[in-house]
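With one protein chain held back, the other chains of the complex are shown just where they sit.
Right, chain A next:
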Amino acid sequence: MALRELKVCLLGDTGVGKSSIVWRFVEDSFDPNINPTIGASFMTKTVQYQNELHKFLIWDTAGQERFRALAPMYYRGSAAAIIVYDITKEETFSTLKNWVKELRQHGPPNIVVAIAGNKCDLNDAREVMEKDAKDYADSIHAIFVETSAKNAININELFIEISRRIPSTDTNPPASGKGFKLRRQPSATKRSCC
């Protein structure tokens, strides 16, 4: 079975739960008191997808502003980017849109983008409507899920969907339209969620 190394980066505002998502996916555990990441932390997990093994090389970047300038090192060469926001904090969703813009300008051309609205267990404190986020994700052809790293909701599904969207190495590339084609969607940001 072929093993493919797939670089994946997580982007998003500080405190939205990027590390917790990775932690849940890799270790299937949750720690409510983890420290902010320095630069980025790195973990790997190998999953089977059809007749391939996908080894995810996951770069979980720091959300803090002072590390902002380092992001290109992590999304450079990435097959997928997971942009995370916190459904209970409106401003984290605006940050997400800036990340989409940055990826469009400087990211790899065929990067698969996934949007994760984390902390969906805190529905009472919700500030971002699921429909708004979903519409936005659709407009940029991104994967969209609401997740809870705490309650293990949609975490594996998120990565399975990434595996599905990543072009296979077969000589015949899959039908277009599944990939994320930021550059051909100049009108994508017209829609606003607020």
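Going forward, contacts are C-beta pairs under 8 Å (C-beta built on N, C-alpha and C of every residue); 3 or more make two chains touch, one makes a residue touch a chain; residues count from 1.
The criterion applied here is as follows: contacts and distances are computed from a predicted model.
Per its UniProt entry, the chain excluded from the display bears the name "Protein DENND6A isoform X1", taken from "Exosome complex component RRP45", "Protein DENND6A isoform X1", "ESCRT-II complex subunit VPS25" or "Proteasome subunit beta". Of the candidate positions A:74, A:99, A:136 or A:159, contact with the hidden chain is made by A:74. Residues 2-3, 5, 7, 9, 14-15, 17, 19-20, 23, 26-27, 31-44, 57, 59, 62, 66-67, 69-70, 73-74, 76-77 are the ones on chain A that touch the missing chain.
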